[in-house]
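Take a look at the structure set out below.
Note that one protein chain of the assembly has been removed; the remaining protein chains are unaltered in position.
Our next item is chain A:
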Amino acid sequence: MPGKLKVKIVAGRHLPVMDRASDLTDAFVEVKFGNTTFKTDVYLKSLNPQWNSEWFKFEVDDEDLQDEPLQITVLDHDTYSANDAIGKVYIDIDPLLYSEAATVISGWFPIYDTIHGIRGEINVVVKVDLFNDLNRFRQSSCGVKFFCTTSIPKCYRAVIIHGFVEELVVNEDPEYQWIDRIRTPRASNEARQRLISLMSGELQRKIGLKVLEMRGNAVVGYLQCFDLEGESGLVVRAIGTACTLDKLSSPAAFLPACNSPSKEMKEIPFNEDPNPNTHSSGPSTPLKNQTYSFSPSKSYSRQSSSSDTDLSLTPKTGMGSGSAGKEGGPFKALLRQQTQSALEQRGGSPHRFCRRREFPFFTLTAFPPGFLVHVGGVVSARSVKLLDRIHNPAFVGIMGNTRSYKLLDWNSFNSDEPETRDAWWAEIRQEIKSHAKALGCHAVVGYSESTSICEEVCILSASGTAAVLNPRFLQDGTVEGCLEQRLEENLPVGCGFCHIPYDELNMPFPAHLTYCCNCRKQKVPDVLFTTIDLPTDAAVIGKGCLIQARLCRLKKKAQAEANATAISNLLPFMEYEVHTQLMNKLKLKGMNALFGLRIQITVGENMLMGLASATGVYLAALPTPGGIQIAGKTPNDGSYEQHISHMQKKINDTIAKNKELYEINPPEVSEEIIGSPIPEPRQRSRLLRSQSESSDEVTELDLSHGKKDAFVLEIDDTDAMEDVHSLLTDVPPPSGFYSCNTEIMPGINNWTSEIQMFTSVRVIRLSSLNLTNQALNKNFNDLCENLLKSLYFKLRSMIPCCLCHVNFTVSLPEDELIQVTVTAVAITFDKNQALQTTKTHVEKSLQRASTDNEELLQFPLELCSDSLPSHPFPPAKATSVDYSSFADRCSSWIELIKLKAQTIRRGSIKTTVTVEKASPMGEGNFRNRSAPPCASSTVGVVKMTPLSFIPGAKITKYLGIINMFFIRETTSLREEGGVSGFLHAFIAEVFAMVRAHVAALGGNAVVSYIMKQCVFMENPNKNQAQCLINVSGDAVVFVRESELEVVSTQQPTANCQPSCPGGEVTT
């Protein structure tokens, strides 16, 4: 019996009126965990019941603690008929299972009903006593920490980064069970919510087990997704990066956002003439390795069509992984070998999980300094699968886990074997791995997986960035790593990652290489695409910007296999065009690299949508991009010529304007410095738009953009004209606004503390049935552009500000509907301070450059001792003013209320406000002193952000992962304000529930917040709508930098909590 779960129901408030006669409610609460249920007394005739229950105690194994959510149901007692449910609260008690996260969950939770939404709040206290059982880690994986953050969490240090972990579980979707026909929508929704909660608990536990087997203690970059496959079931899958983390003992006072790219080049005068012919460039990006394969699921293998539809574009370069490039330097080969052996070593152990470890993938997008050695480019793979359950007669227990009965207690058949899905993903991962290898890389970073499902067709996608990593973090032997590190340090900082990892003479694709503009020693490609964040030490010129490629393709409606074939045939064209668009737009911005690239292909009934988002930057190490040239096809026509030249002028103007806007003024590089690395004579190759419909051409095109000096757009038909127009119609954000889809905006480093996270959803209905591709593209383009314009307008009061981590998701819920969901955070910054810091930064970097090797030698040592840049913590001042007296004031809630009452009596709202403002700061104190949970009568502010940091603040504690799934349904759509009113309210409620859970854990922010799913379905004729939302993030405690001094004096008290033993990581 390794754990005791204790729950106390304190009170409720704002309950709905359940008895129309008395306008009151007779409420009581059922507390359920596993199969045990407790009930409180009925609190008669009140909308604000005070149950103040005893401690309900559940004695359970820690396995259950990990899998099961605590389920609290609030009901209205009815003497004559059945008790009416008011709503439920699901509490994930996982955060209580780590030794250093939260120790108690206590606070007001919104009572949620899937039909009515939030109906009042309930105050609950939850505690867990874990007994020290030696066998504890056998079945469960208590103690493994999970982080959504895709970098090493701020108050930890990575000792070892073990690598990829993944798992998936499959179950039948309750919505599609026969019983769903007879039960109420509420019961069905609740069954679904509960099932998903159980499944994600189980998934997390299983992943935890894998991590423990790898001897890790944490999962970073944990991404869990649901595939609602409809009839064929429900898949919950997760990927992450196993790590061994060490808690940093002394909190380092550094601002994460300040690690901004240096701007050494800023002082050098800008040359107006970009001279496009000097530096040739083409779309020779490493976004090469896509695979489109349609392989029917196993049941279909009898079909001979599989070979027809299997379309592989993988370049067979035949590059051996061991072949060291001549230019690569002696250590590079050594490095690669070592890392590979390091990776293989672990993978080699004959173990039942060994199959999974063969993938050297990392879900991280930002890395400790020195971890990332070289970046090859984006690798991606897609595969079209048919979901089919008839041929999968699977039975209970197939999940290979004795505990699966829990998930199956009400359904006797399992829809599909997880093995099938596993095999699908394994296939794709294998592709990715081989692509990376072809790029001379042994690892993939910034790795992610996604699906798009329409009816029975499913597109599985995976993408990442091929990279060469420093083995130091992958191995236990740190001594060797240090040696390696020192070698590596000879490389100039800020450009090393741009240097090509592959062999110049044996390139995986024709690329145009030049000597690095920064160090002039190594070769770099002309353009770099990656899925990761901009490395903090990267040398960047100017600011970055959000670049999007948007594309629609009509597709005939078809069934099953024909449909899948049609889709796989379309995919390469989609990818190709998305890529061309990205390249064009990048050039139009005068930039040469993309970070955070995310290409989403969505499948619908009659169309395919492609949306690629990335942040464009100008990397100082890479050559200046060439311009875009337009070529006409009918040269005889004079007016046409004129038109072409007019267009050309417009494009050139736009490029010049963008360069000014994003402050891209690279130093003029003369021909001699660059040398002539191009042996081939320059030749113009054309981008043949009209012919791109034949499939052989695509293979050709994708690989042959290389050797040419300027990007030529040939306008030979209206289609291409359309494209050029769309290039030019992308409006830059209004002045004072910047946007990017990465964590930090390149070129901005002085964030102020104001942040606003938001979600915006738009659905448009396409008007006509006979749509053309052009019209569709225009509609989609307008949709996205208008959405961005709306965001800029709404957030205008925050100027100057930057939209960070802009995340677009496209879905096609119905035939003529396109849904776009955007989540991002707007962060304000100080315009004036920017200049100052840049200056000091430049000075600093100049200083650093001028100092001799001594410093360089010290650097690796520093790195070994501490991977994060830590500055000495400023000594806490004894003059902590009256913070303690404030704490005293608030230690008793009665006093607080008195205080409030007084202020009210005095009659000024302002004084009340000051009490409230102070409360978030004092909140930690309420809890630490175990004051009654009703202590804070005001609602503390909980910040939410998709970023891993909070500007101007320091994260002091990670409290655990937040992973929530909600369903909301209505049968009175019109009464709730139509679809917009319905979804608006629901999203607001989701935010509220996330905030409430974080606050109950004692946190004041959610970082790395992501809305993974927002599935919206409507049936206006029936006045019905349903929406499913899945969100996740990391609950944290942060302290404002300005308050750090004060809190440091408080910290001893916080650590002295009886239930928080030390705060050490148990490995």
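As a working rule, contacts are C-beta pairs under 8 Å (C-beta built on N, C-alpha and C of every residue); 3 or more make two chains touch, one makes a residue touch a chain; residues count from 1.
Keep in mind that, in the parts below, contacts and distances are computed from a predicted model.
Asker: The chain dropped from view, which UniProt name applies: "Cullin-1", "FGF1 intracellular binding protein", "1-aminocyclopropane-1-carboxylate synthase" or "Methylcrotonoyl-CoA carboxylase subunit alpha, mitochondrial"?
Answerer: Per the UniProt record, the undisplayed chain of the complex is "FGF1 intracellular binding protein".
Asker: Taking the entire complex into account, which one of A:498, A:964 or A:979 touches the absent chain?
Answerer: That would be A:979, which touches the missing chain.
Asker: So which of A:943, A:968 or A:1012 would be touching the chain we can't see?
Answerer: The missing chain is touched by A:943.
Asker: Take the complete complex as the reference. Which residues in chain A touch the chain that isn't displayed?
Answerer: 13-14, 108, 110, 118, 121, 734, 756-767, 779, 782-783, 786, 789-794, 796, 817, 819, 904-905, 907-910, 912-913, 916-917, 937-939, 941-944, 977, 979-981, 983-985, 987-989, 991-992, 995-996, 1016
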